[in-house]
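A single protein chain has been omitted; all remaining protein chains appear in their positions.
Up next is subunit A:
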Amino acid sequence: MINTLIGNIGHFAVILAFVTSLITAYAYYQYTVVPELEKPNWRRFSRIAFYIHSIASFAIAFALFEIIYNHRFEYFYAYSHSSMALPVHYMISSFWEGQEGSFILWIFWNVVLGLVLIQTNKKWEGPVMVVFSLVQAFLVSMILGVVIGDLKIGSSPFILLRDAVNAPIFQLNPDFIPEDGTGLNPLLQNIWMVIHPPTLFLGYASTLIPFAFLIGGLATRKYTEWVRPALPWAQFSAMILGMGIIMGAYWAYVTLNFGGYWNWDPVENAVYVPWLILVAGIHTMITFKKSSTALKSSIVLIIASFILVLYATFLVRSGVLGDSSVHSFTDLGLSGQLLIYMLFFLAVAIFLAAKHWKHIPTSEKEADVYSREFWIFIGATTLALMAFQVILPTSIPVWNSIVESFGGISNIAPPVDQVGFYTKFQLWFAVVVALLTAVGQYFWWNKMDAKTLREALVLPYIISVLVSAFIIIAGKVFDITYIIVVLASVFTIVANATILTRLIKKSTFKLAGGSLAHIGLGLILIGTMFSSGYSEVISQNMSGLVYSNSWEDELNKEHVLLWINKPTQIKEYTAIYRGRQKKVSGVPELVPVKYLQETDRVNEAIAKADIVVRGKTYFQKGDVVPIVLEENDYFRIDYYKEDEFQFSLNPMSQFNTAMGLISSPDSRRFVNRDLYTFVSAINDFEDPEWRDDEVYEVAPGDTFFIADFVTNFEGGEVLTEVEGVPLFDGDVAVKAKLTVQDYDVEKRLEPIFIIRGQQVGRIPVVDTELGVKVELTNIVPEENKFVFTVNRYQKDYVVLKAIIKPQINILWAGTIIMLIGFCVAIYRRYDEFKKMRDKGLEY
């Protein structure tokens, strides 16, 4: 039976949330403008409205999860994003795989942040919550799913499958419910995809807070006061957004096979740009707190960071990127709505800023070259230019659509070599930023003139030159660009470390946030330089075999073909592909496919032999074996060095009916490098095209060749029972015992021959790994000969790509240190707020 109740609850909650967000916005507006006497009433009313809105928002999330969790495939969302085979933690990923779910996630975070703000900062409650509620109204409208005439507002996640898809089955049976959903995109079946989207959306949601304080500040003419509460939230937002970006990069590194962690894909750029602007904004806000300058730049940067988040949303969700991005969402026809959302807040922000611009205090005094304000300002400008350089080419598809919507033709395409194109600029900007952070920190903590600056910098400078020299020689960095990167990064690490030790000695750890974040930056730069600049593809064809005598042999073949069991040289390793495996729940190691017999049921197999790992038997022959995601195959590749076994890697690949071959890498982690490998093509042995029969007549003890394999026929054996075939009196069953030698592996193939009266039955053996089918066709007792018919297909193989990524751990360490730096800075500002609150200066 179709359960329409939960969908109706969800839909009602959406409408309720939409209406209450508008009421809350109006009520908080009234609260802000009415005379003091009426305020308590309006405040109570506004809060109740927001609480109802919160409950409705939580109900939306609950209803959608209920639909996914209980496999209610009568709903389009569950049908298209989930399936029976999914474990619970991936059902959470299904929740936000679709656009609607990710909007709900965003709505959810905004509600949580709104509740926190109401509790902590009562002074700003009115104006801030007006902005919050308006944003909520726009977000909820994206999942409203209301159609008025030709106008469709939002796309509801609670739509029934029969209303979403026009399939003939629904005419026969309107209550038809599919037995299974189409499943979650296999690339998202990864633990990082369970935690990356919530983090990123918390980052997105939290950029609203500094923006809301700013808009509130402008509207209520508190031109300077907004900075105090906005700063810790801006830092929080940059920290979470940064963490989200890093998690995304790490997810890409461990699940995607483009060979790295960052690809300058439009979707990645769209998050990177607001983050840069937000970081620039944090720096100008800190400057303002210290010296009352840079207020206007802070205002511009905070507005820009929020609008860029909306722009990112527009890029990713409107379908405008089309072919130019690997992971944009499918177009739901929301582009107009998204555009209005962005333009509305852009217009409001520009209007308010322009209206109050001349009242915003500025310092007339020209910033001195030896002042920190000057250097911070240069730093913020560099960050803004960095963002500009990325957002401009990323927007090429938008530019094309604008030209086309006015009837023009624009054939500009994004740069072909994305990575090279962006790196060319970002690298030098990053060097400048690193140098500025080093010098800037000295200005920050000391009064400087030319002489003291020189004295202060001499020692860190000498140390960093020495350390750089060591890194350059040890890491064989002989490219002039990279040498400069090393110098700049080491300089920022050394200079900031010097400041850090001094700070800890003199005062508290609380002030160390900046230096820590900057040390992290230096490490990230070095790690990126080594792991990307010096990454090396080692899976080149080293067999010396030339397949076709043409120009293409001169091309670098970046993949290597590994036949099963055949040792192949990959740089210093000898790699041997050993076959496919599955992940079995409860067994600590992967289990070879040849031990498992497929069944009709999802994620279940029958053990063909005892499954034993390190002496312990986990399953016995004939047991039902639970498989974790049965579509996933793990290709075991053993690596040897000078005949000594080193390690195995098991890159994963999934043959997905909807998306074809999905491939995830497996890496060997060393302290100073990663060996990163993934499977780029596999043998398809469903439905093989068998070649023509080859017939062999052999006597027991003979040796012959089956498809290049040395085969020994040991002899026949009369059987008293045959698995799967009941034997009657007078039946004769004989099995032939063949041993096939493939490199160091010996396989037993035992085809069976049954005689029942005048009839003959043959049970051939198929070995998919060797790609052979052997049938015992006849027995000639007079000559003591057995006749075998052999069909060949193809030995199993994988095509592998292997890349060495040096010093990638420095990059990960850098990101962690930077995040710690942010946390320390947030704590410091929060502590400040608490002390002010206790003194009654803030409430």
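Throughout what follows, contacts are C-beta pairs under 8 Å (C-beta built on N, C-alpha and C of every residue); 3 or more make two chains touch, one makes a residue touch a chain; residues count from 1.
The rule is short, and it goes like this: contacts and distances are computed from a predicted model.
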Record-based protein name (UniProt) of the chain missing from this complex, from "NADH dehydrogenase subunit F", "2-oxoglutarate ferredoxin oxidoreductase subunit beta", "Cytochrome c-type biogenesis protein CcmE" or "Phosphate transport system permease protein PstA": "Cytochrome c-type biogenesis protein CcmE"
Of A:L385, A:V766 or A:I820, the one touching the omitted chain in the full complex: A:L385
Candidate in contact with the missing chain, chosen from A:P174, A:P415 or A:G761: A:P415
Contacting the left-out chain in the complete assembly, out of A:Q189, A:S489, A:S680 or A:T815: A:S680
Residue in contact with the excluded chain [from A:H71, A:R228 or A:H559]: A:H559
Absent-chain interface as seen on subunit A, which is shown: 79-80, 161, 165-169, 176, 178-182, 323-324, 330, 366-367, 369, 374, 377-378, 381, 385, 388-389, 392-393, 396, 411-416, 421, 424-425, 541, 545, 547-548, 551-552, 555-561, 658-663, 680-681, 797, 799
